[in-house]
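Report on one structure; see the data block that follows.
All protein chains but one are shown at their positions in the complex.
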Amino acid sequence: MPTIKIDEKEVTVDAGLTLIQAAATAGIDIPHFCYHPGLPIDGNCRMCLVEMEIRPGVFGLVAGCVQTVTKDGMQIRTNTPTVLKNREGVMEFFLINHPLDCPWCDQAGECRLQDYSFEHGRADSRFVETKRVPPKKDLGPHILLYSTRCILCTRCIRFCDEIAGTSELGIVHMGSHSEIDTFPGQPLDNKLSGNVADICPVGALVTKDFLYKPRIWHYTTVRTICTGCSTGCNTMMEVMHQKIYRIRPRENMEVNQYWMCDDGRFGYHALQEAERVKVPMKRVNGTLQATTWKEALQAVSDGFSRLIGETGQSAVGVVGSAQWTNEENFLLSKLAREAFKTSHIGLYVKPPGEGWVSKSGFRIEADKTPNARGAREMLGAADMRGIVDGINAGTIKGLYIVGGDLGLVLSAAEKEALGKLECLVVQDIVHSELVDLAHVVLAGASWAEKDGTMTNVNGRVQRLRRAFPPPGEARTDGEIIRQVGKQCGVDLGPGAPAEIMNEIARTVEGYAGLSYSVIGEQGAMTGIGQPSEAAGG
Amino acid sequence: MTLEFSPEARQRAETIIRRYPPQYKKAAVIPLLHLAQEEWGYISAEAMAYVATLIEAPPVKVAEVATFYPMFNKEPIGKYEIQVCHTLPCALTGCGRIVKHLCEKLNIQVGQTTPDRRFTLKKVECLAACDRGPVMLVNKTLYTNLTLEQVDDILNGLE
Partner (left out) sequence: MDASRCILTREMETIPNLTDIDIYIQHGGYQTVEKALKMMKPEEVVKAVTDSGLKGRGGAGFPTGRKWSLLANRFPRYLCCNADESEPASFKDRKLLEGNPHRVIEGMILTSYANGINLGYIYIRGEFFQIIEQMDRAFAQAYERGYLGKNILGTGFDLDLYTHPGAGAYICGEETGLIESLEGNRPYPRLKPPYFPAAIGLWQAPTIVNNVETMADVALVVEHGADWFKGFGTEDSTGSRLFGLCGHVKKPGLYELESTITLRSLIYDVGGGVRGDKKLKAVIPGGISAPVLTPDELDVTMEFGEMAKAGTMGGTGGVVVMDETVCMVDALLNISMFARHESCGQCTPCREGMPWINDMLRRIEQGHGRQEDIDLLLDVCFNIEGRTVCVFGQAPGVWPTRSFIVKYLPEFQAHIEQHKCVVLPVEESYLRKENVEMLGVGVFRAKNS
């Protein structure tokens, strides 16, 4: 690996890295607009020019996004007067025709023009000519283009060409008249279209979803994962006053690179618009009525007490959820075994949706649940056929089933079987088909309201993080399970997700060696550790 | 509306496409756009979409090219397209007078088409006949060393 000198710092880096990447390893940020690590190099913005020794003692400007590290002893300077003058010049060129409409631009606060202007720009304007005013355009179902703010870096075009592979975008016209555009009748409408707003370094491309929302500095950002399918894209969720305003992808080269799909990005609306179960309920004279937690928990133990027998003979079944975290499903299986003394454990399986693979290999999985793999591994169950058979055979008379899915649908056979139960306890977040059949309803939490981990389709265990508490009197699901256990006289152990993970690491095959510190921000693969390497906190 | 080349143009299109390796059909885009312009007088969105099918490229990539080049008309023009060079050598030899004369004579501004759709007047950059300025193209014919009288004669000579 060559050792090169950047601003008097020596760094040893892989040959072939661009100077932007090499400088980053030395903690030096080379400002740039058009360069994006996930896209082909274009080199058009000219912001990243730095000085490189081209002959002994002679330095010349090169583009930091194009020039690669080739050999030992290369000398790079990123803060000379020549380099700084270029940045000032490029910033001025970008801003002479820019509307400077920061007060009502959605990019304000996270705009490279703003940031670099502050660092490298001029405080005064020398431009007294007339500004160009290209039109605002509606590019597709999710995306607007404010052409006046566009710096023509072409990130969006390269994204559609090389990542999505759908090629809806192009530059039309010539020279200073150039504009990003779609072809008439072929809008920007692909499964990844929202990403163009993320990668737009300025306020030109914005999602209609985030248009004129509160200023970004008012939000709290939660680093979590998407629960829209079993890919488990890493995300950042912007939240204020217990409401989600925006979800954007978070870099994870092992999972989603820099991207996420539109279904996942905008899927939070379904949650926010759903009619939530906010209080526990029990069936009185055939109708569900709100009740207190105390009474609801009592109803569960009353309903099940007659059915719980010796292990092996218990007539209670338990069905876990692929919407639930590993920790919750683990607690549920513990509840089944220790409190309900049953081995009738099932997993609700959602009918698959549509899968899709982009040109670059970005995958949207057909399994639209986030944690089917983890739930299977925690519960030791693959589906709920055994449960349905047990009900039909009369060996299961009471069922504790958890939902958590906004789009839960039951098959006719499942519905029919559930209708035969003496006691059906449903833990759910919305008024689902399950709730309609329930004798007792326990109000649970959605993916935005709880902490834990989920295991994606490839076996990567990743952190889900709570953004705000569940609504009304609803509680997090792990807590409810522990309360039910307590009601049945069983202590299910520690309730903190991190501690449950430690227990999982000790007991569940494939999870050895995992802990929240190992999982970190980027997740960790199952199957990495030996079972003997029981994890610490 | 879907456009299609006439059989004769279609044959020429195939000859053009065969000039490029089969995996690089996109290279034919400029000659095909020229052909489309000969066929329909200008390059409409439908024409771009049609050319896109011939070269198996996304239509927006054809639009990128068609809108870049000044020679491709994005809207219908007159029967005679008059293009006067206005770059420095022709400016020095008096293209300004020629343009002014044409504007007056045709009663239109540069960039416009006469109401009878016979003439479209444009100013263009260097036509590489700088020793014979002022020069102008009328459709495919280059006229050089222009005087006002010659311009009159040329216009009168057109049907």
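Going in written order, the chains are labelled A and B, and every chain counts its residues from 1.
The rule is simple: a residue touches a chain if its C-beta (ideal position, glycine included) is under 8 Å from a C-beta of that chain, and two chains touch if they have at least 3 such contacts.
No experiment lies behind these values; they were computed from the predicted model shown.
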item: Full-complex contact with the absent chain, from B:V65, B:V84, B:L121 or B:V151; value: B:V65
item: Contact with the hidden chain (one of A:T78, A:N97 or A:Q483); value: A:N97
item: Which residue of A:V13, A:I151 or A:I345 touches the chain not shown here; value: A:I151
item: Touching residue (missing chain; options B:I30, B:A45 or B:C103); value: B:I30
item: Interface residues of subunit B (partner: the chain not displayed); value: 19, 21, 24, 26-31, 33-34, 55, 57, 61, 64-65, 68-72, 83, 86-89, 91-93, 124-133, 137, 140, 142
item: Footprint left on subunit A by the chain that the document does not show; value: 41, 43-47, 49, 54, 59-61, 63, 66-67, 82, 85-86, 88-90, 92-94, 96-97, 126-130, 132, 151-152, 171, 173-178
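Here is the rule we go by: only the chains that are shown with their structure count from here on.
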item: Centre-of-Cα separation between subunit B and subunit A, whole angstrom; value: 52
item: Parts of subunit A lying in touch with subunit B, wherever the complex brings them together; value: 167-174, 181-186
item: Contact footprint of subunit A on subunit B as seen in their complex; value: 45, 48-49, 58-61, 63-64, 67-70
